[in-house]
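A single protein chain has been omitted from the complex, and every remaining protein chain is retained in its original position.
Take a look at chain A:
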Amino acid sequence: MSERLFNFVLKRPLITLIIGLALIITAAMGASNLVFKSDYRVFFGPENPQLQAFEAMQKVYSKSDNVAFVIAPEDKQVFTPEHLEAIRKITEESWQVPYSTRVDSVTNYQYSHAEEDDLIVEDLVYEPLTLNQEQLSHAREIATGDPLLEKRLISTDAHVAVVNVTLQFPGLNPVEEVPAVASKVRQIREQVAQEHPDLNIMLSGVAMMNTSFVEASLEDNSTLVPLMFLVVILTISLMLKTITGTFATVVIIMSSIVTTMGIAGWTGFYLTGPSASAPTIILTLAVADCIHILTSMFYEMRHGVKKQQAILDSLRINLKPIFLTSATTAIGFLAMNFSDSPPFHDLGNMVAMGVMLAFIFSVTIFPAMLTLLPVRVKQKAEGESDMMLSLSAFVINNRRTLLPAMSVVLIAISIFVPKNEMNDDFVKYFDESVEFRQATDFMQDNLSGMTTIEVSIDSGKSSGINDPAFLQVVEDFSNWMRSQPETDHVNSITDIIKRLNRNMHADDPAWYKLPDNQELAAQYLLLYEMSLPYGLDLNNQLNVDKSSTRITVTLKNQTSNQQLETEKRMQAWFNENAPQYKAELASPTLMFAHIGQRNIISMITGTAIALVLISLVLGFALRSVRFGFISLLPNVLPATVAFGIWGLTVGQIGLGLSIVASMTLGIVVDDTVHFLSKYLHARRSKGADTYAAVKYAFSSVGRALWITTFVLVCGFMVLAQSTFKINAEMGLMTAITILIALIVDFLFLPPLLMKLDNEKSDPAGSSDIKTESQKGVAHGSEQPAS
């Protein structure tokens, strides 16, 4: 079958190309259907319990997203007429932001106070430019002393202010809704910044985060993909010294990428931060197939074989190994479907598709192009494998020290795997170059951040929140929560009721306490409800029939583990102090806090299944159960050691890293396949002893292995430059793992083989060998001249 295909490809290269291009273009047109989902919720599957809890809470209370203008005057004084005027302007203009339902700032804050029997409700700052010093400091005092404002809309020292725009996205067209908001708030920012150059105005909030997911990915793809192409072009042209070969490789890579993205578009995929890195990863992985075909072909040509025949030989030699390596890589990526986070299913499926497409193109379009393009090779005998020969000599001579030494080093590093702590901080998903990250860090440092936990307490009966006993529990919890070291801010209905009680008693501070009967509490709330401004109601704190209330707790920056610990402590408080009420905790923060752990647990299954499947494939490929088992070690060790190194250096792992083990498994296995198959080939077909077989393996595939490793490491290091941390860490970790895999294959696997194989079996191997052509099993990159 493959012979007929190859003959067709080589005899009718033009037709092959035309058919191929037609299919590629048809598929690629689907890419226009690909849309970017800019919503942090995409990271959670519909079954995710934390997402369900959060959505259930959002159904009861107002559901909303936001944009926050963070305003930092250079002179660190918010309460000056000019700066307040700027804030008032932003506040007013923000009503024009699409989907805005409410704008809150220190200027339009509804300040209620008593004057004899009058309750006065007014804007805290009405006409800033008319205010004198006394009025300014009065306003400042009120703002910084109000628990509803302090650390939310104004910093404790009144040197930074926030204008918060509440948004209600219809969710009908997520592709356009978020960018529309982003462009409007940026326009407001530019306008105000121009009039007030002494203000530093930054943008944070959920909508800006969502928009950053898109922008960071687009930015990545416009910088990383070209960079990666450059790496590929340089590597191939320097290592293989061919311009046409490089050109053909680039065409194959591009075809693989556009076809994959096109098919993804046709089949209804959408893009997210992680899955948007698919092009970079496909790019990296697709190169290997072409390198193998080119090296074999050039080897043949250097030895005087004609181009056409050299291409055919190379295809024959390489078809099976590159199919195997592509398939194992695809299996590794497909295992990502076990992930708890849907974007990684998409990434896995897209890369798996891309890798298999790259394989198909490499054995069809690629040879067709090579046939048509002029390819010249200098005829020369090369001494290039000298380095590999000396390396193999080194390994063979030092095998007795290498094996225990390597074992000790590998185990010692692996001990540090448990030092990794789970941490998924969605703000830190973006690196410091991203504006959203800077703004949010700044806001977190000066007011309070985006780390929140929402607590819903259910009294169990209609109007039950007005019950003094219930209110006392809410108050006790709020006070307890405020006394916790990690708490920045607590937003509780009891603050409002206490304030109203004071207002209704001529602002006497002694009355800043909860009322002692239900009617009074209810009537205060009715009064409060009637004094609320446009766009505000109590529904963000109370449910419709006033049977439950929501407290919003803003926390300082913490790792996921610490957040989970806080969550446990909060639940324990309710179990101990208020077992009669039902308390529920939910928030995006908690969703992210749990996702890393959930994902690791689900990915362990995925990785195990991938490991079994890949080992089976290897067992078949090597036609040996024993070597299938031996291969487990070099396949599993790299990821283990890499996580050990990570534990030793970084120590924090999140969503992006929890998938690395399975995705690298499919990649590192390629090295093992090539090395072991060469080794076995020498043992079985040539009757070599273990030392000679090791030497043979080194000299025949050593160079190809390190070239492909070089390309892969470069590729994933390029991905490591991503501004999007999930992708950056995934890239860095994958690069480390692949590098370790090569070290293991060069320095650990050979001594191991020499030890195990020597003791236990006869050199010819136990399985029966079909006489196969010398180049049959593995790809023959640099066949030794012998």
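To be clear about the criterion, a residue touches a chain if its C-beta (ideal position, glycine included) is under 8 Å from a C-beta of that chain, and two chains touch if they have at least 3 such contacts; residues count from 1.
One rule holds in what follows: contacts and distances are computed from a predicted model.
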item: Chain not present in the shown complex, as UniProt names it (candidates "Outer membrane lipoprotein-sorting protein", "Cell division transport system permease protein", "Fe-S cluster assembly protein SufD" or "histidine kinase"); value: "Outer membrane lipoprotein-sorting protein"
item: Options A:Leu526, A:Ala572, A:Ile601 or A:Leu616, residue touching the unrepresented chain; value: A:Leu526
item: Sole residue of A:Thr16, A:Asn48 or A:Ser100 that reaches the chain not shown, by the stated touch rule; value: A:Ser100
item: Given A:Ile15, A:Met29, A:Leu119 or A:Val175, the one touching the chain that is not displayed; value: A:Leu119
item: Which of A:Ser296, A:Asn543 or A:Ser699 contacts the chain that the document leaves out; value: A:Asn543
item: Sole residue of A:Val67, A:Val351 or A:Met504 that reaches the chain not shown, by the stated touch rule; value: A:Met504
item: Residues of chain A (touch criterion as defined above) contacting the omitted chain; value: 59-60, 62-63, 95-101, 110, 117-123, 168, 170, 462-463, 466, 504, 515, 517-524, 526-527, 529-539, 543-546
